[in-house]
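Yeah, one chain of the complex is gone here, protein chain that is, but the others are all in their spots.
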Amino acid sequence: MTALIFFIFAGIAVFCGINLVVQTHPIASALSLVGVMGSLAVLYLQLGGEFIAMAQVIVYAGAIMVLFVFVIMLLNAGAEATTFQVSRFVKYLGAILLAAFLGLISLMIQSTLPRTEGVLFGAWQGTTLDVGRKLFTAYLLPFEVTSVLILIAIVGAIVLARKEI
Amino acid sequence: MILENFFVLTLIKVAVVAFVLLTTLAYLQWIERKVIAHVQLRVGPYRVGPHGLLQPLADVVKLITKEGLIPSHVNRLFYLLAPFVAVALALTSIAVIPFGPQITIGPVTTWMQLTDLRIGVLFVLAVSSIGVYGVALGGWASNNKYSLLGGLRSSAQMISYELPLALAVAAPLLLTNTLDFRDIVNYQSGYWLGFIPRWNLFPEILGFIVFLIAGFAETNRVPFDLPEAENELVAGFHTEYSSMNFAAFFMAEYANMVTVTAVATLLFLGGWTPPFPEPYSDFIPIILFALAGLVALYHGLNPVRRMDKFTLPATALVFLGIAAIFGLSLFVPVAKAILMALFWFCGKILVLLFVFIWVRATLPRFRYDQLMRFAWTGLFPLSMFNLLVTSLVVALTSK
Amino acid sequence: MALWLIPILPFLGFLANGLFGKRMPKALINLIAVGSVALSFLWVVKTLLALQPIETKYIEHYYTWIQSGTLNIGADFAVDRLTAIMLMVVTGVGLLIHIYAVGYMEHEGGYYRFFAYLNLFMFFMLVLVLAENYLLLFVGWEGVGLCSYLLVGFYLTEQFATTAGNKAFIVNRIGDFGFSLAIFLILRQFGTLDFAKVFAGAQGMPVEAGVGILTTVTLLLLVGATGKSAQIPLYVWLPDAMAGPTPVSALIHAATMVTAGVYMIARSATLFTRAPITMDTVAVIGLATAFFAATVGMTQMDIKKVYAYSTVSQLGYMFLGVGVGAFSAGIFHLMTHAFFKGLLFLGAGAVIHGLHGEQDMRQMGGLWKYMKITGATLFCASLAISGFPFTSGFFSKDAILVAAYARAPWMYWIGVLTAGMTAFYVFRAWFMAFTGEYRGHAHPHESPLVMTGPLMILALLSLGGGFINVPHFLEPMFAEKPENQSLAWLSAGVGLLGIFLAWLFYYAKRGLADSFTKSIGGLYTLVYNKYFVDEAYNAAVVEPLVEGSRTVLWRGIDAGLIDGTVNGIGRRSRGVGSILRLIQSGNIRSYAAWVVLGSIALLIVVGFAGGLR
Partner (left out) sequence: MPLNAAVPLSWYLILSAILFALGVAGFIFRRNIITVFMSIELMLNAVNLSFVTFSYQFKQVDGHIYSFFVMVVAAAEAAVGLAIILTVFKNRATLMIDEVNSMKY
């Protein structure tokens, strides 16, 4: 069951990721990104991260991506101009580099990761309680700092979005 | 036995819930029309069936048989995807809503709930938060400036009202200290001083109000139905939609209403726990239905209209039958558990739904800037304040 | 006992005045400036009473300041009898001078700045006195140097003032250089800078016949001392330093800072006593300075210059004292000198104040009519400095002279001669200023009580201060020298002779002085121009330095070498950049691709160059 779910949603994720790259229309890319996030949320659940899965959906899919879609609609961004002109370096090397990067990473993962037991759904649950406990004890300072960061972001966004800039 | 199998059991539950829910949605619309009509001193649907009882059926037939036309220059994929997304997400969140306590029918022991998720509340929040895509996409895909505006408005509005909603939800969670709907309801069972139910409503009255208002906005209901403000943008995001697509949006709206009211019931009104202590609360449904039946019977015996001779006694019979069923169920524990829970749960939901409809019939629509200002300067600080006070109290009282 | 409170109080005053003084009323500034010093004075008194009798050294350790390897320098203060005297002098006289300054600076600009600097100076001076290790002492040492610079150049609109400030600062640098070298040597020798440990270590070392480590150290310390205490050859800055306001001259350049060198030598007595060569050097330098400055002092016409040179010469006395091993006598003279020289300067300041800034004695005269208090107090001070019997100078100076006689008679004789000259020039100044008829044009007037009050207190101290038996008090620290009354009386007699001559030349027969100077014209001009020392230094040191730095450093090294190198590097990098520029296409996506390339390289390095497990 675990493997099945993993394959299904990993497949969806990869497909949507590819779709994000190849689609010319921003909206399509945005929706495929939402798809990626949704499937990742499911994988999180599988990995026992119930809270993080929900947070993924609420924050990423529900807020950030909605913001993206909103902006895309607002700017009514049309399909990208198909004139595919990038620097020579990228045109010739980009794909190769990426392939090499991917291969190396996979190789390293395979070679380094201890052959521990695989993931079984429900074998371990990082409950919301644990997350909350840790977040408000061990990680209290980072938490507060992020709140400051968000405040800064809000102010920055408002300033940027003012009329007379 | 086959019934113990998880899949089979779930399938059965799903079938039952889906049937009941869809019927409810259909009739919800009838109820709405009726209520609004009576508020406005009209009679509302009256022709199809007695008191227009068959109106929903007729509507469904109409909608199905209509031509589902797709305007030119629309983004076909998203145009068709949008209503599907909307209704699917709207129906999904029902899956984690428990309708009653754990019951045991013969060998099978199960919860009156489709899936028992430990993080049901978060799940509902998540689903409702991505529910905006349906509206936004629909508005954007149907290549129409009114629709686009509607979509934009709805997405902005939903993002804005998501915050107060979440904060208002967080407050009772602080009290109950769990994310599981059933634990929340169990926490609210019991009574203060023996007769005041221990619902979160009383400590969290502020949160409840905020939740309801935000709920109006989340479901795009009056007075926050900006996305489909007829007199500004013809019908907002579903201007271009017709037949089943239109019906899907409609269903989504009502399903969202049901979800919001159900969540409100679970979080604040103690779910299926009766408002009165055990022995008295058992008789309330009997008395209620019996009274209704008697009234109907009385009017049937001295009718004012031609058909009343036949319809009202029939209704009376139905009501009395229900009353009888409740009465009998007092002697069958299982049946009693199920029926009582369902009665109280649905009763509370219906009351809240009535409030929704009532508000729609009463209040005018906000202007867009008013809507936003209200969200950010009124509702958000209010819910924040409520959350802070609650957390303070919890911190002080809990050891 | 909270010794730290003593320096911190003035420092707080400095902060308050320095930061907010601009917006504060003068009354508040005075309150803060004087009040802080007064508080710290009271605290000193309380402390000393509480520690009474200070048989052993009382040390307070606050925190470890520098901790590196075996080196461990703490921020600790200590109080022993020597420190006690210094504390009393610094805070007491400092307090009086602060009060005086309130009146003196009444009409000056930059009021708050002045008092802020003054408080800062008090802070550093007290740190210097309280310090329990050489580094902390050095901090105070440099700090007072800084404040002296700031205050000498206080009238920063005046060219001469700023140049004088620079001169003081630069000349002091030379001395401080020697001092810092000495500190490094001490560190290398004893592995610590705490006085207690260093002296304990030195106790075990024999008295050096030749030039050993101790001699080197002490000589270097001496260099520092000569710089700070204006001894030959580094005395030139002090006369110019008179450009500062008179309270500054009184506080810094008479009472406290310039005596820091003497204090430092007395503090390091354990080291000096084991380096006889240094001791002789100290004594000779002191003696030479005393005599030499006295001669110059006899000819000066600017009243402050006269007192400045007398300061130099009195400092020479102190050096003589410590040089011949009479440390207690040196400190004794330090204290009394603080009294009467502070008084002299304050009196001069009162005169100048009364004459609206006139400093030339030829423009004075007959002031006795106008300012009796000032005249009287100045008279007391002059008596004290010329060693009139039973005034404070009598005891302290003669203690030194007696000790000098015990060391080598010729020193004693020169000292006596100098004493005579001292008496001569101070009274010359007094007679020129206060007797005869007024030759100036300003309208003299007596100073307000706020200025004359300190004068009177100091007058009492300079008359009676000699009965404070400092040598006896310091006995547990420095072996006391034998008294020899006859010698004392002799020097006192010579002092009286000097006074008589002054009276003769500048009161009884005025013409006599001029004819006398004419008769010895050449010598007189030589002395009057301070032996052309400044000019000599200019020709010998300054000019070559400037010239050399212009040709060698600027043209040669800076322009040629450094600029050449820099330009060369610039050219090279431009060449390299022209190649690297191709990467900087300004195309963000190619940047990203480069990043990917880099990460791949990193992966290869980490993954296959054994970065794994």
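Going in written order, the chains are labelled A, B and C, and every chain counts its residues from 1.
Criterion: contacts are C-beta pairs under 8 Å (C-beta built on N, C-alpha and C of every residue); 3 or more make two chains touch, one makes a residue touch a chain.
No experiment lies behind these values; they were computed from the predicted model shown.
Visitor: Which shown chains does the chain we cannot see touch?
Guide: A, C
Visitor: Footprint of the hidden chain on subunit C, which residues?
Guide: Its contact residues with the unshown chain are 586-589, 592-593, 596.
Visitor: Which subunit A residues would touch the chain omitted from the figure, given the whole complex?
Guide: 1-4, 6-7, 10, 13-14, 17-18, 20-21, 26, 29-30, 33, 36-37, 40, 43-44, 47-49, 51-52, 55-56, 59-60, 63-65, 67-68, 71-72, 74-75, 77, 80-81, 84-86, 90, 94-95, 98, 101-102, 105-106, 109-110, 113, 115-120, 124, 126, 130-131, 134-135, 139, 142, 146, 149-150, 152-154, 156-158, 160-161, 165
The criterion applied here is as follows: only the chains that are shown with their structure count from here on.
Visitor: Counting hops between chains that touch, how far apart are subunit B and subunit C?
Guide: Minimum step count, subunit B to subunit C: 2.
Visitor: Any idea which chain sits dead centre by C-alpha averages?
Guide: Checking distances from each chain centre to the full centroid gives A.
Visitor: Report the inter-centroid distance (CA atoms only) between subunit B and subunit C in whole Å.
Guide: About 90 Å, centre to centre.
Visitor: From the mean C-alpha coordinate of subunit A to that of subunit B, what's the distance rounded to whole Å?
Guide: 33
Visitor: For subunit C, what residues touch not just one other chain but two or more?
Guide: There are none in subunit C.
Visitor: Spell out the residues on subunit A that touch subunit B in their complex, using ranges where they run on.
Guide: Interface residues on the subunit A side: 27, 31, 34, 50-51, 54-55, 57-58, 61-63, 66-67, 69-70, 73-74, 76, 127-128.
Visitor: Show which residues of subunit C lie in contact with subunit A when the two form their complex.
Guide: 585, 587, 589-590, 593-594, 596-597, 599-600, 603-604, 606-607, 612-613
Visitor: In the complex, go through subunit B and note every residue touching subunit A.
Guide: Answer in residue numbers: 75, 78, 118-119, 122-123, 125-127, 129-130, 132-133, 136-137, 139-140, 148, 151-152, 155-156, 158-159, 162, 166, 179.
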